[in-house]
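Shown next, in structure tokens, is the structure this report addresses.
One protein chain omitted, others in place.
Right after this comes chain A.
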């Protein structure tokens, strides 16, 4: 099923009242750190069965290999689980947050059981997914999701593993569920992540000065640089919209000079730097705005339109880095 079909199906559920709906509204956010299919199944199968037994919506977001293993382990109960492919949900953290927000809005106070895993190798910026995990804690503390986020430790870096422990109060490790002693204040963790310096840009990066009167020149420059990076068609068009948005913000809120630098890296990276001291605090949350009139719509939209957006405000200027993958 697609996420839109799931949301349609959830919208057809009866009223969220009666037995089972009197539990406290708390988000149960657990992780599985697994190496090999037995450890993966040891954490996930009982979790899915719990959802099925509760008669609640039960979702599994998993690539084919993990999905097949889950179906086999669940046997005749497998049809009670709605399976989604990660490419439909986890294309980037901002889009994932929009999808989860739509699911939460449709569910209301109704509990749901979710198992989520992915082919972690395909992400160029896995730390952004850990950031997303912290945002889930901040944005949905009272949504009765029973979420189980699964990370293959043979693929992800030790830094990601460390941050999985920091963003989940309880973690399955080696088939046993344990309290995570390093789980702490999630807002502070987000601030830490937002202060991390970005990898240095290469000396070979192409650069141009952005002038307020000619944003077409910015788009022409990015389109030219995108040649040979494999960024074409709709993805290029969407990146141009995102770059225009960030450049417009820098002109409006920052001080001149505003500079654009681009370089190829798993697609194309575009970095816009201004010289002002402004605090784009809207970026601290990627919560989808209700309307274009809301503050933060533009930066949120930029996040929807490319693969990674990283914002680094500072007293000497703000840097926003956008990546569109090839």
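Just so it is clear, a residue touches a chain if its C-beta (ideal position, glycine included) is under 8 Å from a C-beta of that chain, and two chains touch if they have at least 3 such contacts; residues count from 1.
Just so we're on the same page, contacts and distances are computed from a predicted model.
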Missing subunit (named according to UniProt) among the choices "STAS domain-containing protein", "SpoIIE family protein phosphatase", "PTS glucitol/sorbitol transporter subunit IIA" or "Na(+)-translocating NADH-quinone reductase subunit B": "STAS domain-containing protein"
Residue of A:73, A:161, A:177 or A:215 touching the missing chain in the full complex: A:215
Chain not shown: contacting residue from A:65, A:122, A:237 or A:316: A:237
Absent-chain contact - pick from A:53, A:72, A:162 or A:224: A:224
Positions on chain A where the hidden chain makes contact: 212-216, 219-220, 223-224, 234, 236-238, 240-241, 244-245, 248, 251-252, 288-293, 297-298, 301-302, 304-305
